[in-house]
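This is the structure I have questions about; it appears just below.
Shown here: the complex without one of its protein chains, the others still in place.
A and B label the chains in the order they appear, each numbered from 1.
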Amino acid sequence: MKKFYLTFFSILFFTQASFALVKIDITRGNLEPLPAAISKFYMEDPSKFSAELKALKLEKKIPELISNNLKRSGLFHIIDPKSYIQSPNIAHVKPTFQDWALIKAQIMVSGKLVIDSKKRLRVEFRLWDVIAGKEIEGLALFATPSSWRRISHIISDKIYERMTGELGYFDTRIIYVAETGSKTQRVKRLAIMDQDGANNKYLTLGNELVLTPRFNPTAQMITYMSYFKNLPRVYLLNIETGMQEVVGDFPGMTFAPRFSPDGKKIIMSFAKDGNSDIYSMDVATRVVEQLTTHPSIDTSPSYSFDGKYITFNSDRSGAQQIYVMRSDGSNAKRISFGEGLYGTPVWSPRGDLIAFTKIYKGSFYIGVMRSDGSGERLLTQNYYQEAPSWSPNGRVLIFYRETKSGKSEIGGSSSLWSIDLTGYNERKIKTLTDASDPAWSGLLSK
Amino acid sequence: MYKSVSLSVLFHVVFVIATIVSLPFVKKEPITAQQLIAIDIIQISEKTQLPFAPKAREIIEKIKKEKEKRVVTKQAPPKITPKEKPKAIPLPDKLKIKSEEEKKKQNPEEIKELNRQSSEFEKKELFDPNKISALIDKSKEETAEIQKKQSLELTQNQDSSVDLNKGITLSQEDAIKAQIYKCWNIPLGLPFDQNLLVRIRLTLRPNGSITSSEILDHARMNQPGQGFYKVLAESALRAVKLCDPLKMPTTGYEKWKDLQLNFDAKEMLKG
Partner (left out) sequence: MLTKSLKNTFLVIVLGILISACSTTATKTTKSTSAGDVYTGTDTVQYLTTGVADRVFFGTNSKNLTSAAKVTLDKQAAYIKSSKISVVIEGHADERGTREYNLALGERRANVVRDYLMSKGIAKSSIKVISYGKERPASKESSALAWSQNRRSVTVKSK
């Protein structure tokens, strides 16, 4: 009997001890931007630096640019540099992680500027995981006094990529139309700038109307529409040389041009006798192909990221809607079925989504939908806004807005805006003049 | 237009007159006598009376009391600041419905508080396996419909908290979750339709400090194309580190010294 009790209780005891592993589902957290500290960079051996280089104050400017980029993305919260405890030179070699954790940073960026034996400027940065207490990324780049902005953008992209798993979008440019003058006599010029607004340059003089400029994949060429000699046509512009040439030899208005993802073709609309159809032209051979033959308005074509499909705007159903067809023009299918009018479809470089403009009950919306038309999401609403363009990582949309104008000259101003795919982080982009028709380039460093 | 109005009035008058006239027709209908059916009156005895089984009655009373109890919260819920998430701009006529839906999307603190007060999502009955088994034999009909409680309202009745095979109580689990929620900075913009489940196994000391943390599927982090997984795993590791030491229950160390946390950001990313 005793034996029985012994075995019984020992069994009980052991079953008691071996509990199943406690598993807890963590399904919530906070969606706050990641707290980051961007330390001032430090100059190794300042005596080697020329006066001109020292005057640029790159040890401050570079981290400043990086901070601004990361802050603008909406994904990072940059902790005020005034609260940083550790000095830049030590931070770069062996940071005291407690000091950084104390100010609530979860990641820290440190950097160094060196003049090497060949008198070249080397910029080095390190990304630290403050909580884990280790370095998680580092890079050295050669820079010149004129390229330090691009270096900062490249570093920003590296940090962004490491922390989000996605490619960045900071080393890019934006082409747009700079507007001045009264509403009835608008002067429009092509303008190009860095994604953060720096290095703004005008590419045309404003003697003729210019509209809807877009980059080619290498960001060396622009295609746009111009009323040069009062003949509205699609043109090609070489940014480097400034040379412009008309695209094709069309006996009528061509407009709404875009490059194919491989840069070999330009796709556009050609209007004749009241009917607009979509055509493509091979840039090298100049061979033209007609892609739609419907007697309705077919315009705003945009290739998918792999070049296999084209999304476009057509009113063949009686009102403006979005369609998708194969890149040879076959199998056109309507994909927009919500209430209102749809226009300016543009395919995401990530391939999954199509952004568009929607007009409903007197309001304009920027939205996205999947390429089969499902999952329509509206991101922002306004009195007037249109023409979204994707950042190269498919995460941010840039578009433009116009305000109402009254009897006086007040109002009627246009400006560029950006918004995250999630609907967060709506921002106005500062430009020197009024601006419209923005388009984003691909990553300059590929 | 006037033509139709006058026509309408005319017909209305005609109809009224017609009904007045026809009513007497109905009235004057002779009533045919129904056939008589013989009825035997049977005495209802004790056997056929169907009261609630005593135990069932007990439970029903208790549930009624519980219902009243829940209206009073144990603590006043702190100010809830819902996160303004402009996920989707609703079309004008759908605005109202959407704003209600938006309110339901809650941030971690909000969820926690809702657990402590009665909400319309709450299932009202308590699931108590002991009492049910006692019931099954005794009464054949009219057992109160008792459904299993899905949410974590048991925090109000810590005595009768249910051990659901975990080794820790739901309320204890809740407390651990709440800590991790605060520490976890979810990387924004991750795709929510991929499988991004990060499982971390921890061993703890009795004071709740972490002796070791290990990512299961560690190898996945460095595979090509698994960039998002790596980012999420690192964020989970940071969360665990930030929360070290965890506030754990004072008893039952053997039960919770090995912990596995399953980080799943799907709900939060979906928005």
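Annotations for the structure displayed:
Quick note on the criterion: contacts are C-beta pairs under 8 Å (C-beta built on N, C-alpha and C of every residue); 3 or more make two chains touch, one makes a residue touch a chain.
Please read these numbers as outputs of a predicted model, since none were measured by experiment.
Only one of B:His12, B:Arg205 or B:Arg220 touches the chain withheld from this view, namely B:His12. Set against the missing chain, the residues A:Thr164, A:Thr223, A:Ser269 or A:Ser327 yield one that touches it, A:Ser269.
Remark: the omitted chain is touched by one listed residue; of A:Gln195, A:Asn216, A:Ser304 or A:Gln320 this is A:Gln320.
Across B:Ser4, B:Asn195, B:Ser212 or B:Thr251, the residue that sits in touch with the chain not pictured is B:Ser4.
What chain B contributes to its contact with the hidden chain is residues 1, 3-5, 7-8, 11-12, 14-15, 18-19, 22, 25-26, 29. By the touch criterion stated above, the residues of chain A touching the omitted chain are 182-184, 186, 209, 211-212, 225, 230, 232, 253, 255-256, 269, 271, 273-276, 297, 299-300, 313, 315, 319-320, 341, 343-344, 357, 359, 362, 384, 386-387, 402, 404-407, 411-412, 437.
We adopt the following convention: only the chains that are shown with their structure count from here on.
Listed in rising order, the residues of chain A touching chain B in the complex are 17, 19-35, 74-75, 106, 129, 131-132, 136, 163-166, 339-340, 360-361, 363, 365, 377-381, 395, 420-424, 426. Partner chain A is touched in their complex by these residues of chain B: 83, 85-92, 107-108, 111, 165-168, 173, 176-177, 180-190, 201, 227-231, 234, 236-239, 241-242, 254-256, 258-268, 271.
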